[in-house]
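Worksheet: one structure, shown below.
The other protein chains are all here in position, but one chain of the complex has been omitted.
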Amino acid sequence: MKRIAITFALMLPVVVLLLLTSASPCLAQIDHNIKPVNGSAEAKVGGLTGHAAGEQQGGIMLYRRFCVGCHGPAGDGTGENAQWIDPKPRDFTLAVFKCRSTPTGTLPTDDDLFNAVTRGFDTTNMPSWRPLTDQQRANLVAAVKSFSPRWQNEKPGTPITIPAETPINIESVLRGRALFQKMECWKCHGPAGHGDGPSASTLTDSKDNPIRPYNFSTGTRFKCGTTNQDLYRIFMTGLDGTPMPSFNDVLKPEDAWDLVHFLRTLQPLTTQEASLWKAYETAHRSEIKPIGPDNGAGGSK
Amino acid sequence: MLGGIRTAVDAATVLLGWTFRSRTKNKISESRIGFAPNEIGGRMVTVAPKKVNARRWSLLSGALMFACLVVAIVLGDTPAAYTLPIHKVVAIPAFARKYGLPCSACHTAWPKLNNFGMTFRDNGYQLMNDRDSPIYQNPSYFPITMRITPNWHLEHNTNQAVDTTPGNGATAGSSNVTTHGFDLSGIDLWTAGTLYNNISFSLLPSSDENASFHFENAFVRFDNLKGSSWFNFKFGKFELNNLISEKRFLFLSANGGSYQSYHFVPPGDTNDFGMGDNQIGVELMGHSKNDYTRYSVAVLSANDGNVDFLSAFGTPSGRTYDTYLTFDQAFDLGSFGIQRVGGYAYIGERPTYYQTGGGTPLYGIGNKPFYRVGFTGDLNFGKLNIMPFYMHGHDNVFLGNGVPSNMASSLPAGAQGPAWNAGFVEFGYYQSPQLVIIGRYELVRMQAQANSANPSNLGNIDAYAVGFRWYPIMFSRAGLALHTEYAITKNIGIAPLSGTGSASVNPNDPTVWSSSFMVGFDFDF
Partner (left out) sequence: MKTKFFVTLAAVVLAGSAMLVAAGPPAGNGTITGKVTYTGTPPKMKPIDMTKEPSCAKQHATPVTTENVMTGPGNTLEDVVVFISAGDAGPAEPSGAARYDQKGCQYLPHVLPMQVGQQLQIYNDDQTSHNIHPLAKTNQEWNKSQPAGSPPIDTKYEKPEFIPVKCNIHPWMHGYFVVLSTGHYSVTGQDGAFSLKGLPAGKYTVTAWQEQYGTQTQDVTLGAGESKAITFSFKALPY
């Protein structure tokens, strides 16, 4: 009995070794060999320098722990779970990002990526990684940059200037409403911002996946932040990779702020703009032309 | 550096195995079993008498662990490690499936949580991404997971009652008992998640290895009350908010699979409380948004988490309520990671006799107090995680001597409330998200004996454990770990917490060395 036990005990590691090295028709689902294009990428966020490399807590090691399940070992958004996720995880190899402070078509700054990782994206599977330390998140930004050669050849764009916000009053809201009509935002976002405009159902992102425009009436957090400045930045830089274009070339800054103030009235949040609009709407209901085709002759709201 | 650590760990393993062979010491023996039943979901307990040389088995255990460890380290990080012949399976661990994150995102090495996972749990199993409510899941998603560990293990205890002539009860003697074989653990069937946005739940029917079920936890939690992460209200049976969780640690063997500190009561004490046992009550808990600051206040029934108003011994419990307070704070130490320190205090009462009806006990009365206080830490230095823990425990003199509080004259001369200091240092070296080497040293030292006639070291415990876990697959569908562990405890005048043996029957030596060696496959889906 003793001999049998000893023999077995010594056999176990051998058996395990054999199991592991035998050829198999089905390889395991996940490949943990992360394949960056540039393994020594770096990121500068505030006073911190993030590193993709590093055995201990380097960005690539952290990526393997936290990110590979969705974003994939090559950073191209084809992780093991990507097929069940909508919207799909970001493809870092293209270096096209939604939330930037830089103009459309240009690379985001390291701070933009840091904020995206910290904040996460509501209504998607991208969590807020705030529980990680600042240094860990800076390292992850470096890891994100390691997957595309564009970071080695191009510099990030120059962040757009966001001038001081204009005063919030009903005149600004009404001008913004006129812009919402004129710029034809309602064609995708719908006359009441419900995401049900005439073109909404045919929208596809740059990878030909169906995509819905933001539905203001849910009040969920914008993809790129919560403040009026964030909202300004969204439509003045566009959400690259999606149908949402940049209006930087066609809107003056004060017009942009008017539009921001109007957009707030479409959300069910307690904002100054919303209460101003409610008061105005009650008093002037018959004068308000609905938003929609034919310059408001038809449509609702 | 890895090579150096590897060599050191291997050497320590073999050395431990050889060194802690049985020994005898000259102390008067006195033993009364006084520990609460172990409620950890189904850890294995088997005893079958056999007589084998302790020293040889210790050495063999060490050598075997060394071999397995080498295999795991060599293969732990290479592509070959993942070519197991496993085909695509459909079922998946609940939360990973719901959100698409790999196990390693929330767990340093499952089941132990990292800071991100702890935040997820403290948020009420929610990522706070506006998609937490179950309405957003495919109707076929069911938030259930199951975990079991088939294993081979060996138990060895010294100074046990052994008949010198097998079969003849009159030839009682004291000797070592070793048993080994293949075995099962119990099974955990855990379902948890959200009932609705900001209403979470957990239900964990857990069985021992005989498929005898109990509820390890069952609670509803109202999360983020008033829209604030500082107010979360939990109701039901749940694990105490211990920073170092016994339910989530990486040890599974009979001697290694419990924290001595979390269950210790001195010999002769009639308290049934164990800090590692899940309790029933309510808890108000709060945390900062990034989970760096956490507090909890709990009010619990004085029945050690047992139902039907019964104590852990099956006797009626008292009608008092215990209080548990915790606080911990995390610090961002840059590239080292997050360091967390905390403190706790458990203050409670237990009955010392019963109100009876027709002679039958109805409920406990004569309640006398006890407390457990101390501090904890969860420190990280790159891949090395170190968890220190300290506890000071004190039970009332009537509890400590098992005397009803209305019979003070029955107390032995010089009786006092027993007090003890206990603590451990546990380390984990996470070589990769799929390989962790673990170890722990723990001790319990009596500071004041309940009965002054007791030797001062009665009830003292030293516990050592070392092992590793290797996860050949690590993705969001299921988990598998090869678990190897060696643990040995030295128990003076007290039965080992492992339950694999009894207190020493050797009149010349009150010490029982109890050791476990275990190799198993821990899997869950």
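The chains carry the letters A and B, assigned in the order they are written, with residues numbered from 1 in each.
Note that a contact is a pair of C-beta atoms (placed from the backbone, for glycine too) under 8 Å apart; a residue touches a chain by one contact, two chains touch by 3 or more.
Source: prediction; values computed, not measured.
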Partner chains on view for the chain not depicted
A
Determine which one of A:Gly54, A:Pro198, A:Pro253 or A:Pro290 touches the chain that has been left out.
A:Pro198
Which one, A:Glu42, A:Asp76 or A:Asp240, makes contact with the chain that was left out?
A:Asp240
State which residues belonging to chain A touch the missing partner chain.
94, 96, 103-106, 182-184, 187-188, 198-199, 202-204, 206, 238, 240-250, 293
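One rule holds for everything that comes next: only the chains that are shown with their structure count from here on.
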Counting in whole Å, what is the centre-to-centre distance of chain A and chain B, each centre being its mean C-alpha position?
41
Looking at the complex, which residues from chain B come into contact with chain A?
52, 60, 64, 67-68, 70-71, 75, 79-88, 96, 99-102, 104-105, 115-116, 118-119, 127-131, 152, 154, 180, 289-291, 332-338, 382-383, 433-434, 472-477, 482, 519
Would you mind writing out the residues of chain A in touch with chain B in their complex?
2, 5-6, 8-10, 12-13, 16-17, 19-33, 54, 56-57, 64-66, 68-70, 79-82, 84-85, 120-136, 139, 220-221
